[in-house]
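Removed from the display is one protein chain of the complex; every other protein chain stays in position.
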Amino acid sequence: MLLNLMKNLLRSLGVLLVTTFAGFALMFGNATGIASSVLGIGATPESVQAKVVELGLDRPLLVQYWDWLTSAVTGDLGRSFYTGQQVSEALSQRVPVTLSVIIPALALTALISVLLGVAAAVRGGGIDRFVQFFSVGGTAIPNFIIAIALVFAFAIHWRIFPATGYVAFGDDPWQWVLSITLPMLALLVGAVAGGAQQFRTAMLDTLGSDYVRTLRARGMKEQPIIFQHVLRNAAAPGLTVVSLTMLSLLGGAVFIEQVFALPGMGRLATDAAKISDVPMVMGTVMVTVVIVLVINFVADLLIQTLNPKARMR
Amino acid sequence: MTSATDNRTTDGRAVRFAVLRKLVKNPIAAVALVWFAGVLFIAAFAPLLATGGPNLTDLGAANLPPFSDGHFLGGDAAGRDILDRLIWGSRSTVMAILIVTVVSVAAGVTTGLIAGFYRGRFETIANFLVDVVMSLPGIVLLIALYALTGPNLPVAMAVFGLLIAPTYYRLVRSIVVSVRNELYVDAARVVGLSDLRIVGRHVLWAVRAPIIIQSSFTMAAGIGIEAGMSFLGLGDPTSSSWGIMLQQSFTSIYNNPVAILWPSLVISLTVLFLILLGNALSDVLQSSARSKVMPRRKRRAAVAEAQAAITGSPVDAEPAELSSSDDVLLSIRALRVGYPRSDGGITEVVHGADLDIRRGEIHGLVGESGSGKSQMAFSTLGILPKEAIILGGSVLLDGHDLLTDSKRQREARGTRIGYVPQEPMSNLDPSFTIGRQLVKGLRAARPMSKAAAHAKLVGLLERVGIRDAERVMSLYPHEISGGMAQRVLICGAIASDPDIIVADEPTTALDVTIQAEVLEILRGLSEERGLAMILVTHNLGVVADLCDTVSVMKDGLIVEKADVDALFESPREAYTQNLLASSRSVELMEIEQ
Amino acid sequence: MNEPILQVRDLVVRFPGKRGSHTEVIHGISFDLHAGETLSLVGESGSGKTTIGRAILGLAPVSGGSVTFRGETISNVSRAQRRRIATDIQVVFQDPYTSLNPSMTVESILVEPLAATGVQGGRERVRELLDAVGLPADAGTRYPREFSGGQRQRIAIARALALDPAVIICDEPTSALDVTTQATVLELFKELQERTGVAYLFISHDLGVVNSISDRIAVLYQGNIVELGEAHQVATAPRHGYTHRLQMAAPVADPKKQRARRTERLRALAEVADAAS
Partner (left out) sequence: MRLMNGRRLTGIVAASATAAIALAACSGTSTDGPSSSAAGSDQPGDVAKDSLVLAMSQDIEGFDPRVQPGYQNWPADAVWDKLVRCDSTANLTPGIAESWEILPDNMGITAHLREGLTFSDGSVLDAEDIKANYEYWGAPESARSADYADLTYDIPDPLTITLTWPEPQVLINTLTCDIPITSADYLASGDFLDEPLGSGPYVIDMAKTTVGSEYVFTKRDDYYDADNYPYANLTVKVLDNEAAMVSALKTGQVAGGLVTDQSRAEAEASGLEIKDFQGQTVRILLTDHNGDVYPAIGDVRVRQAMNMVFDKQAIADSIYLGNAEPTAQYFRKGTDAYIDGLEDPYPMDIEKAKALMAEAGYADGFDIELPSLDGHLAHIMPYVIQQLGEINIRATEKVLSGANAIEDLLSGTYPVILFELGNLGDSTFQIYVEDYPDGWWNVSHQPDEYVDSRYEQLATASPEEGKVLEQEINQYTIDNAWQVPLVFKGTHFAYDADLVSVPTDSDIEALAPKLRDFK
């Protein structure tokens, strides 16, 4: 199992290297464009050239990537081309915002998906049809449309939640809760829709398995069968769903942060990518990939503890 | 494995029309199909359908409300007709989803095919790359691409296609991996087909249906991402795609709020219908193998109808009295079981069978596949599949009908009636140790302390021939052999001291030497404990070895009942005779010492 | 007897395991198959009987030893050479449900081997084949799922016969069938052999089935042949202890005889146990 973990870690490291290099290569090659855009209107070709050198954009791709990588290892992600802000500083402000929307959303998605999935699979009938209906509808409507509708209803019409902005937990916990509620809801609808459906399938598969029949035949009551045996065996596919949900939440955050003007990672990435702010984009790419890898790793670990067969391998 | 079942139900030229017919029968799918076809039609004939070009402006029409004269859905902030723009926009949208679909299918399916078919190094590398792509923040990449290429919808959609290609890769690879081990692929190899022809003839066919289903979801995602990119201001503002319309109307949301409704609606509806279409397709193409559970109301109606139909039927008319009722432990009377068909009707698989088991009697229930013998066994325990419908009859334990009294039936399970299943491995929960699941099962039936349960089970495991019982208790199911697993299951069935055991082909999955041992154990237990047993089997040798009495089933009916010696010596029914003859023709009747 | 048609010499099969290790499942076995005879390989699960068949067909790796057909080595040869042998060695698999591609009509299933080797005039041949295995002539236009298990196995046999092979490897061809069907399919095998002179390498776990069809029987135990001999002798008067155990364990559909056999089996086991202690 330890060997397995090490292999997983190595693999993740490889993924991280390839993804960051891919990101780097994608943005590489527009040195004067970047420099003149940094300088703005009225810059002379001489000052543009000086800026190119100052930003280090005149060096070969591999050298630039190597420099970025070696500094990144020491925690120095460089400074934004445009604002001169430390990338690590920007990330330390932005990542918590995104996470404080995504993590509760993920937790609630998991919880609600399991509840709905179990109810739909076990009870069937009306609740099952509701889950089916909800999952189709929830995945069909783009999350930013849901977000806009939420703003109209809960922020402008009823004024229950703030329409925009983010309050740090440390500043005012209650305001924090209020500020993340609508963004989280907007993300939740789509995620739960997908999650509940998948969990329902996993539950149905497990419910139909031979050993469940045997457990029933042995006189076990339905409840312990479902909550101890079926849930546990449906958990492995469920966890895979959760880690995929995390990915889609991270993607969805880009739109949601736009609507709610949240100072999160998604907006940082969007803004930086639009103007080829290479260090900033690289920072956000790296953090996103790390988050995804960590989630996958944890999900893997959980699957391995839950599933004795996987533990053996 | 799933692909095998899928395969069986999917294709064929004849089926192709059937698919369409089934789709159209499903009202939701029909609407979805019509909508999607409509979008394609509108995209194709946009120049004929629109009253003007996509950018024809009439400043007088700026922000006109819907249903105005000449502007059915009103005008946008630039004075363009919204309906016309929606019509023209369908072209960009259709192009976008086509590109996404074509690119992702081309990339994902080819790599998936190669990786799945040849495995090896290519698969390792492809898997790694798929991991990379799947952990990439796709939207950020698309934005970075925008910085590089500007608003270039085809390129952005092609890249998005590459980003979601892993979905196809994984789907195709897993199917191909299972298909390449299918016997028909082996057969094609032996016959001398080249790899290319094998892939083209056998493998591609197997992945076709899943690809079609997945593609409807891909198209839905394509529309979503086009709208999303446009919403972020990364679309091509010169186009009239629905996403651009949404974004442009969003900027004047306060001035002309209703204008945002139309693109939102067409986007959401198109996505919705594509998803519904995908679901319907997967229902039609993949899940016809699993039958649907009938709604409760329909079930009741079916049962009532079935009961009305049988009044006076000869099978039911005079219940055969086989024995005096006082020593009968369990009796099945006029049992009828059915399954719903896809056309809404019911197929009856057990047509009113009777059976009596006395204390200590081992009763063989013999028949060929599809004779309904397992359905009988499951009925006694109330563990028929969810979709099965009991159309009539009763299962009497000590004179009480278990079918009408579900509480009593639950109580009887485990405590009065034990169950030994056919497939030993799949009947143990893979997540729990042998010990834990045995203890749990025992304590569920008979309340006792964990330690007492443990001690009792260890004793029983030793009784069924497991030497290292304490150690086996701590193992997981995948760590023991099939023979051992079957002993564990027998142990689980008898631990709570039931009066009767229902054994469903308990030795079929075992090797013949193990079978002999298991039969020995069953006989021993029956003798020691006075256990009655219903032994469901197709093997007459097993019956001859173990049973006291036999019932022969054919097509859901019991055709002959007798003591074992009588039956084997002088079978009455032609069917029984045939069965016996066939069986004996391949047995080692004589053994020289 | 004249020269054997198929010779297996010191066959070793290893499957690659994790991290370069190998699991050896066949430990060097040898046997001959003569033209027109039926040689059976009998053994329990894990004995390697199926693997031997697959190794001969080129579906499992031959890690040691050789397989020769009419004196020509056919183990570890190229796909092209393999294709040539396809006309000579064919197979019938255990599971008639998964060995036929459900998407193809019976006719196209039967034409496939002909097309692969470039034989013309498929239609006529298909009718002949269907007739030979006792299926109606109109079966060609239908799909496998429209047939019962026994009929499907007939289709699989027809496919094996399509190229007029000299050897058919029958890998548990009846174990998935009901007992009545099994008997008729076995009859078909015998009848075809009489008519065409094809040799069978018949693989089964059931000593009884094997006894009813074989000329000779080889008993496999954990990757080794423990006994090889004339069928009647191996089945009824085995020399090896394992064959005897196998024989004793098979129940017989006659309560009286079965009671006697059981007693004999328990006695033999007790003897072994005594000897061990």
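Think of it as A, B and C in the order they're written, each chain with its own count starting at 1.
Basically, contacts are C-beta pairs under 8 Å (C-beta built on N, C-alpha and C of every residue); 3 or more make two chains touch, one makes a residue touch a chain.
This one's a predicted model, so the numbers in the text were calculated from it and none came from an experiment.
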{"item": "Partners of the unshown chain among those that are drawn", "value": "A, B"}
{"item": "Contact residue for the chain not shown (choose from A:143, A:276 or A:307)", "value": "A:276"}
{"item": "Sole contact to the chain not displayed, among B:22, B:80, B:443 or B:487", "value": "B:80"}
{"item": "Options A:19, A:36 or A:100, residue touching the unrepresented chain", "value": "A:36"}
{"item": "Residues from chain A at the interface with the omitted partner, ascending", "value": "30, 32-34, 36-44, 46-47, 50-51, 54, 79-80, 82-86, 89-90, 93-94, 97, 148, 151, 155-156, 159, 162-166, 171, 258-263, 267-268, 271, 274-276"}
{"item": "Contact footprint on chain B, counting only the chain that is left out", "value": "55-57, 59-60, 62-63, 77-80, 146-151, 233, 235-238, 248, 250-256"}
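Everything that follows uses one rule, which is that only the chains that are shown with their structure count from here on.
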{"item": "Closest chain to the centre of mass proxy, which here is the mean CA position", "value": "B"}
{"item": "Distance between the centres, which are taken as Cα means, of chain C and chain A, whole angstrom", "value": "55"}
{"item": "Of all residues in chain A, the ones touching two or more other chains", "value": "none"}
{"item": "Chain B residues within the chain A interface of the complex", "value": "128-129, 131-132, 134-141, 143-148, 220, 224, 227-228, 231-232, 234, 246, 250, 253, 260, 264, 267-269, 271-272, 275-276, 279, 293, 295-296, 381-383, 385-386, 410-411, 413-415, 417-419, 421, 423, 426-432, 437, 440-441, 444-445, 476, 478, 489, 492-493, 496, 502"}
{"item": "Chain C-facing residues of chain B, complex", "value": "4, 7-12, 14, 182-184, 186-195, 197, 201-202, 205-206, 368-369, 482, 511-513, 515-516, 519-520, 538-545, 564-565, 568, 578-593"}
{"item": "Residue numbers on chain C that touch chain B, as the complex places them", "value": "44-45, 54, 57-59, 79, 82-84, 86-87, 89-91, 93-95, 97-105, 112-113, 116-117, 143, 145, 149, 156, 159, 162-163, 178-183, 186, 205-209, 211-212, 235-237, 245-258, 261-262, 264-266"}
